[in-house]
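This is the structure, below, for whatever I ask next.
Yeah, one chain of the complex is gone here, protein chain that is, but the others are all in their spots.
Here the chain labels run A, B and C in written order, and each chain numbers its own residues starting at 1.
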Amino acid sequence: MDFTPSAKTTEYRQRLIQFMRDHIEPNEANYHKECRRLNGSADWRTWQVPPLVHELKAKAKAQGLWNLFLPDDDLGAGLTTLEYAPLAEVMGHSLLAPEVFNCNAPDTGNMEVLYHFGTKQQQQQWLEPLLAGDIRSVFCMTEPDVASSDATNMQARIVADGDDVVISGRKWWSTGLGHPDAKFAIVMGLTDPDAAKHQRHSMVIVPLDTSGVIIERMLPAFGEYDAPYGHGEVLFDQVRVPKENVIGGLGDGFKIAQGRLGPGRIHHCMRALGAAEKALQLFMQRGQERIAFGRPLLQLGGNMERVADMRVAIDQARLLTFFAAWKIDQVGAMKALAEISAIKLAAPSVLQKVVDEAIQLYGGAGMSHDVPLTNLFAVARALRIADGPDAVHRATIAKVELNKYRERES
Amino acid sequence: MDFTPSAKTTEYRQRLIQFMRDHIEPNEANYHKECRRLNGSADWRTWQVPPLVHELKAKAKAQGLWNLFLPDDDLGAGLTTLEYAPLAEVMGHSLLAPEVFNCNAPDTGNMEVLYHFGTKQQQQQWLEPLLAGDIRSVFCMTEPDVASSDATNMQARIVADGDDVVISGRKWWSTGLGHPDAKFAIVMGLTDPDAAKHQRHSMVIVPLDTSGVIIERMLPAFGEYDAPYGHGEVLFDQVRVPKENVIGGLGDGFKIAQGRLGPGRIHHCMRALGAAEKALQLFMQRGQERIAFGRPLLQLGGNMERVADMRVAIDQARLLTFFAAWKIDQVGAMKALAEISAIKLAAPSVLQKVVDEAIQLYGGAGMSHDVPLTNLFAVARALRIADGPDAVHRATIAKVELNKYRERES
Amino acid sequence: MDFTPSAKTTEYRQRLIQFMRDHIEPNEANYHKECRRLNGSADWRTWQVPPLVHELKAKAKAQGLWNLFLPDDDLGAGLTTLEYAPLAEVMGHSLLAPEVFNCNAPDTGNMEVLYHFGTKQQQQQWLEPLLAGDIRSVFCMTEPDVASSDATNMQARIVADGDDVVISGRKWWSTGLGHPDAKFAIVMGLTDPDAAKHQRHSMVIVPLDTSGVIIERMLPAFGEYDAPYGHGEVLFDQVRVPKENVIGGLGDGFKIAQGRLGPGRIHHCMRALGAAEKALQLFMQRGQERIAFGRPLLQLGGNMERVADMRVAIDQARLLTFFAAWKIDQVGAMKALAEISAIKLAAPSVLQKVVDEAIQLYGGAGMSHDVPLTNLFAVARALRIADGPDAVHRATIAKVELNKYRERES
Partner (left out) sequence: MDFTPSAKTTEYRQRLIQFMRDHIEPNEANYHKECRRLNGSADWRTWQVPPLVHELKAKAKAQGLWNLFLPDDDLGAGLTTLEYAPLAEVMGHSLLAPEVFNCNAPDTGNMEVLYHFGTKQQQQQWLEPLLAGDIRSVFCMTEPDVASSDATNMQARIVADGDDVVISGRKWWSTGLGHPDAKFAIVMGLTDPDAAKHQRHSMVIVPLDTSGVIIERMLPAFGEYDAPYGHGEVLFDQVRVPKENVIGGLGDGFKIAQGRLGPGRIHHCMRALGAAEKALQLFMQRGQERIAFGRPLLQLGGNMERVADMRVAIDQARLLTFFAAWKIDQVGAMKALAEISAIKLAAPSVLQKVVDEAIQLYGGAGMSHDVPLTNLFAVARALRIADGPDAVHRATIAKVELNKYRERES
């Protein structure tokens, strides 16, 4: 056992931190203001990306801080899941950073899917511009009318029809759907309800300008539209795309989804922990600077105890996430289900708790846009639902535990 | 001891519930949509009140469901704090209801202040139109640059100058400041820093159209501007009003504030518990209607246990609030400080917890405007800060406990 | 609504408090020492009652502080459940007090059963000496081999045979079974497995010297045997008693149990809250007297916050218990099931939490017999299991809530 990060990780981490200090931190408040100024309405068709984003992306790309998530020596940095994890944490300190390094969800997951399962042509047409940061993409999985926590509920259909497949159904919470550069979605749907449980679903690439793709609205998340990304509700009304757009084959959807989710959850959790570190830092800052009853807030009541409890909670969740990443690298995501569920349960809750404490210390300012805490809160709150709600992950962990118990007893 | 509500309470409660069913519930979703449609921007100067509000107010007034909070037989319904408490809970089921019954903060608190401490002229000019529901008002206490949890930090000044007083300073989180009908604010400020601790502050009536009153912005609370009310930041730049606008006398601010806060906190807490009941009802509804893994969500995992824990938490906080109301009625707010702090600590936390659970059960829908949960969450979160943050109330309770301990020992 | 205790309660309460101060508190540490000195072994057949107990009982009886729990003007003090509740709390400050006032479990419950359902002869033979404090009694319900949380699991049999009934089966956690003065047990068992669910069980009076009553051992509860009471495991090996010993009739067991449990749970919970007050008082005492890092422990870290949280938790649980007591008095225990379950869930947990905090503040002393905290902890821990574990009470509360929801919706 050894907790020393790899030399590559250490080096990239230092460069990332430097980039964050030089380019992200000084611009972040302004970036959020610009986003709000440019995108004051809920109508995503008017949304614009602040020019700053393009400038920062160019800088990051020039420095080779680009596509670090991709486990490919040429296209990415050739990092394992575990090696990338500490870098995702650094990016998580800022809500702007992930896109700047071309490492933001859902594009990372989509790129991984195309990288591992895409045909040459799919890679050329969709992966390459994504890797270049020229376009954005969307992942359509969650549906409004059924409990998406139970994947077998999925109603959207992907049905073969001659040389085409026809997609019909409704999806929502499709993150990034409002982005001006979003060009396609990977849509998951039911192909064969009578097939074996894990061979019923398919994934297909749907260009957003295809006839029948009807974006109906963007959904607010705790009052925020997260422009210019947005979380969209979209109707697929008999949308027809060529069979070449199917990823893998018909029926491969579930298998691909599982592979997609493993590293993706590591990324989400590490970013959440980076955000928790940011929130703790804000807690410390307010706690030191603001005076009441003659003393810094930190020295009042149980605030120092809160610092200790938050520190321990963050550190524990981080180690657990490293461990899950290591296990994915060792045995693959399918054999690390309980470990992945464990971090999905632990990390967003830690973030929610820490942000809640920080809001409390900031008082009114914490509720407003003057500090980014409510944004981080919304991230935490959404993460406890997205990608499987806490209840589903608890069930997975407990089921694995019960199986272990039964094996031991038998 | 007797837990039977008074006959007056029972009767008003039934009528309120009927009114809620007939007029509020069927209109509420639409009301919120209208608020958003009319008030899409953060610029409060463009905000409008949906006409529905005026219609409902007229109906409520006609039925005598009006000013029930005011402990006056003629102007209100002559209810004690304890008698009114269950009615505030009913109103708390809806964010629209309190104004419809002319029982919304901060107007209720302001009306109480003017009722108890206002001069005839002040009452004629400001209390009467408030009681009539023709205008709205604002209470300016919290400041951005100091820890308002420690009242002695207050920087805004209210200084006598000839026949006038001059107000200077900055306030924020002044609720209702964005409302088109808001006509005046009651401002609290420091008059004499050298006076005894509780005689330093004053309260003064400042018409919002007075020269030097500069509303700078509305603050978002968890992403929501709560239009057409809003929470404002306002600069008082050497604002001059006649001495007749001082409430009580110079130096009476603290005393008036204490009287204002007692019943006001009962109202807030009861509304919070009404909101918690609403959220629990939504939890039950979703839990029964939504199916996953072949069963209603309620029957999965620990959800029924959550129902039990939420029920017990709400009921306990309600009884505690009734007890605090009773104590205010018996011995006055100044001798019920610990009890008032106890509910201020307990009730908003219960609401936050229940809403958080409800959001979790609703998944994505719970994060959006499709159900009113994030609004209720913002209410809960704000209440843990406004009117004294949790930390201050914990300190009050503990201090009283320590005094009791010392008396017992000596 | 009115939170003023009745005049009778107030008067008895003052007299009880005085008695506690004069006679219980000064003797309590010594009492526990004597119990340990006299009863050092796990063999209950050697156990003795410290003479002090008899002296104190005589004093209490002489002062009329005797059988206060019994709702009978002549035999008790004619108090309602609600009127008695605050008195039970006072007794809960001490583990010695309840017996001194002849108000200790399970005798109180047994006396109530005999009072309400016993025949003249049963009352003469068993109730009278119990009321006089001359004998003690036992209640045998829980069984070792089945989940007693589910009453339908009960295996012990009570079967009619000619003029007798025959009891066979095994019971444990029969409190008081080790007491030298314990003369009889009320035993619950299955009579007719084919009857309607609530008419299958019977209760019968079994003198402990009946042939076939085999006390096998006393069980330690968190390491303590609670001598000279004890919690026993007993085998009923074809025990034969006359039919006259059946309480009510065969098949009435469940009905009687329900009636027994309502007020009994109020008593348990109020004593638990009295114990919590005692533990909080010990917390305050240690917190004030013990110095570390130059300050009293109370002033360090979050200890004052803990005081506030404990105060609020105790007060909420107390009000909830008063409310449940009031409801029992108003509509009977059968219509107050959810309220009774709510306090059974809330009060022991509050006690456990407060005692745990007090132990922490006392450090090593808190773990030992030098302060009575581990004893109070064992009481709390046992109460979360006895008389229905938390899980069963949560289920009851949630079920009632679900029924309310369904009624409202239909």
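The rule we apply is simple: a contact is a pair of C-beta atoms (placed from the backbone, for glycine too) under 8 Å apart; a residue touches a chain by one contact, two chains touch by 3 or more.
Fair warning: this is a prediction, and the values are worked out from it, not measured in the lab.
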| message | From the list C:L38, C:A160 or C:A382, pick the residue that touches the absent chain. | response | C:A382
| If the missing chain were put back, which residues of chain A would it touch? | 1-6, 82, 280-281, 284-285, 288, 298, 304-305, 307-309, 311-312, 315-317, 319-320, 322-323, 326-327, 338, 341-342, 345-346, 391, 393-399, 401-402, 405, 408-409
| said: Contact with the hidden chain only, please: which chain C residues? | reply: 40-42, 142, 144, 146-150, 153, 172-173, 219-224, 231, 290-293, 297, 300-301, 303, 359-360, 363-369, 374, 377-378, 381-382, 384-386, 389-391, 394-395
| field | For chain B, the residues touching the chain missing from this view | value | 301-302, 304-306
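Heads up, the rule we're going with is that only the chains that are shown with their structure count from here on.
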| Farthest from chain C in C-alpha centre terms, which chain would that be? | A
| field | chain B and chain C, separation of their C-alpha mean positions in angstrom | value | 43
| Separation of mean Cα positions, chain C and chain A [Å, integer] | 53
| task | Could you list which residues of chain C touch at least two other chains? | result | 304-305
